[in-house]
Structures are given as structure tokens and as C-alpha cells.
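Left out: one protein chain. Kept in place: all the others.
Take a look at chain A:
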Amino acid sequence: MGRGRETPKSQQQQVSYTVEQLVAVNPYNPDILPDLENYVNEQVSLQTYSLDANLCLLRLYQFEPDRMSTQIVARILVKALMAMPAPDFSLCLFLIPERVQMEEQFKTLIVLSHYLETGRFRQFWDEAAKSRHIVEAVPGFEQAIQAFAIHVLTLTYQKVPRTVLAEAINIEGLSLDKFLEHHVANSGWILEKGHGKGQLIILPRNEFNHPELKKNAADSIPLEHVTRIFP
């Protein structure tokens, strides 16, 4: 990823810094603002993500509010939403002035975040359907939210009813069957017949839905501490 400026032939020999390097080495520099904006667009089209670079840009917008592009900010927020369960969305909001957050598109995004944060997947998908223009602009959005939904379900359930899963990931009927087949084959899901109420999906075991798997780290001692008592 180049600097986003025209580099004359003689300078093309030089190492061009990636945006990640710029953020690591010279983050408090208003000149990198265009690079960071381009990088947001790149993250959207290539389905990559960098919280550090986006926070850096939001900070620069804070320092120079006249240069803020609300379109870019909206894209950053959608990407942050896709990063759930990480708290990235709130981290970004902390850096966005209140009056900007009052604009329609941001209010919608905040509502969407609220639904996800409180497990209200049905309301989330309903609202997302009404705001296609915001969410369809970012490829991979649906899959990312579905992955988050599955993450929360896996923390919560050993066995989850089909209807609950369907509502959480917004897939029904034949598509859902295909989806389940895929996860049975690749993610260790098991399908079971529920007691007359429909299918049950057995989710993979982990320490959060199977407390007996919880490693009791409380009494483990780092090796360095033990070596200290030896002469």
C-alpha cells in the first residue's frame, strides 16, 4: 500500500511504508490522513480490518474536525460492528463528537449496535433490512454478524433449538439446512431431534458452555517465580 501520492520514478526505488507502519511509527501526523482514509476504503473492499489504523484516523478527525468525512466514519463504524464481540464499536464512538453522532446514519448504526449488544437479533435483522444502503455498502457484513451470533450462542448453549439459531443468524428453510450441513461437516456441530419441538443443534464444547472444561488457572504459578527460590 503506497502513500497514495504520485511518486516520481526516481523515488520508486525507496521503500514505501505500509499504512500499518505509518500508524506504528508516525501516528501523530496530519499528513497521513488521506492514506488512512484510503485504507478504510481498502478494508471495506478487500474485507480486511485494522482497528489501530481506524482509531488513528478518528483521532486525527478529533484534532481537525474540518477534515472529517462522515462517510468514512460511517464505514469505520460498520467495520467495527463487524468486529463484535470485540468492543471496537464503543471504542470508536468515544472518539466521535456528540453532534456527529446525532446524524441519522449514526443514530441507525448506534441502534443496530444496541440490538447486538443486548442479544436482540430479531430486532437487529429487521432494522438492518430497513437500512440496506448503509450495511450493503460493506461486503461481508452479514457473515460477520452471523459469526458473532454464533459466538454468543456458543458461549450460552450446549444445545440450542433450531428456531433460536435461525432467528439469530437470519437464515431459514432450505438455506438454513445447507448452513447446518456446512457446520456439521466443518465446525463440529451435531444435529439432534428435539422432544417433538423440532431440531436441536449441539454446539462445540468449550470452557464457557461446559464449565467442567474450565482450566483452573487460579493456582498455577509461573516458572520464573519458582526459579527465584532456587540458589
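The definition used in the following text is that a contact is a pair of C-beta atoms (placed from the backbone, for glycine too) under 8 Å apart; a residue touches a chain by one contact, two chains touch by 3 or more; residues count from 1.
As a convention for this text, contacts and distances are computed from a predicted model.
J.: Which of the following is the UniProt-recorded protein name of the chain this complex doesn't show: "Multifunctional fusion protein", "Eukaryotic translation initiation factor 3 subunit L", "Cytochrome c oxidase subunit 4" or "Probable cytosolic iron-sulfur protein assembly protein CIAO1 homolog"?
T.: In UniProt, the chain that is not shown appears as "Eukaryotic translation initiation factor 3 subunit L".
J.: Check each of A:L51, A:L176 or A:L191 against the chain that is not shown and name the one that touches it.
T.: Here the residue in touch with the unshown chain is A:L51.
J.: Spell out the interface residues on chain A facing the chain that's missing from view.
T.: 27-30, 51-52, 55-56, 58-59, 62-65, 85-87, 90-91, 93-95, 97-98, 114, 117-122, 152-153, 155-161, 164, 194-195, 200, 207-211, 216, 218-221, 225-226, 228-229
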